[in-house]
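For this depiction, one protein chain was excluded, whereas all remaining protein chains were kept in their positions.
Here is chain A:
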Amino acid sequence: MTLPAENVAPQLTRNRRLIIVIGVVIPLLITMAAAFVMALWVPELPNPVASHWGTSGPDGYSTVGSVIALPLLLTLVFAALAAFGSWKGGPNGGMLWAHKIMVAASVFLSISLSVTAAGSLAVQRGLDNAENAPAIGGIALAAFPIAFVVAVFAWLMLPASERIQSTPVAAKPIAGTTTQRVHFSSTTRVGAGVLVVVAVALLALGIALGVQAVSNPAELLLPAVIGLVVMALAVSTLSWRVTIDQRGLKVRSAFGFPRATIAPDQIASVATVEVNPIGEFGGYGWRWAPDGRSGIVLSKGEALEVTRTNGKRFIVTMHDAQLAAEALATVAKK
């Protein structure tokens, strides 16, 4: 987005204009244009129209109105979410990459939904019965790359992401004799806020599986397996046991999987660092940041940061990160 040269509004105001234009107005205009085109086709469409396709043709039907309204409704909800979520900006008034992702995703969602909905109706024009509707796999496949390319353009129009990474503070080994051995252990877990969000999400997933079990038990197995694995992983990664001794750093989630170990000879340096989960890692759990860091991100604040000999950095948020870093520095003799 080019701004007039005389525009001297503060950065946050300019960013908010971009959020509104790219994240809300453009997605809504796209979905409204698609809705308008689809509305023009209504006289030529069967009633009801096919709205869901199985492996052997259409297997779900609904009114034209709901096919037209759904992309509008979803885009409206997500655009509002993106605008609210990114409104505050980063701590220095810039846009965090997590905010940019939400704004670009709003564009992606509006285009992929609109193209899929319009495409599914386009193939049904002139049909008397929706049961004869041809497959739309090709349209769905085409919709995602188109939406992705436009979303990338949207991303490029947004300002560079604000870097809020704090400077790591190198840890000193614990003073003592060279023959001393140390053992550090601690438990680190998510805060109450994250716990509530996870509980709500898991409840929703459980309800969705329950509905599937009642309405379509034949196709339950795959969603049930995936759903239960996701639930188990989500619950397991809420709490981690951190152990540091002569064998290095070991992090183990509540159920024992996932887990990770870094041996002392793989450690180049140990430090403590302040971490902002949303701003730097885009959320909570076992995370990868765009700057190449990965780690266990459970809370805002202090974290242990280990730089491996191959340059990769691993972090673990914990309340006693300082002590952990000193213990690990002792073990790694760094």
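Everything below uses one rule, namely that a contact is a pair of C-beta atoms (placed from the backbone, for glycine too) under 8 Å apart; a residue touches a chain by one contact, two chains touch by 3 or more; residues count from 1.
As a convention for this text, contacts and distances are computed from a predicted model.
Between the listed names "ABC transporter ATP-binding protein", "FAD-dependent oxidoreductase", "GntR family transcriptional regulator" or "RNA polymerase sigma factor", the UniProt record for the complex's undisplayed chain reads "GntR family transcriptional regulator".
Looking at A:Gln180, A:Asn216 or A:Thr309, the residue that reaches the missing chain in the full complex is A:Gln180. Which of A:Gln246, A:Thr261 or A:Thr309 touches the hidden chain is settled by the complete complex: it is A:Gln246.
Mapped onto chain A, the footprint of the missing chain covers residues 174, 176-177, 179-187, 243, 245-247, 320, 323, 327.
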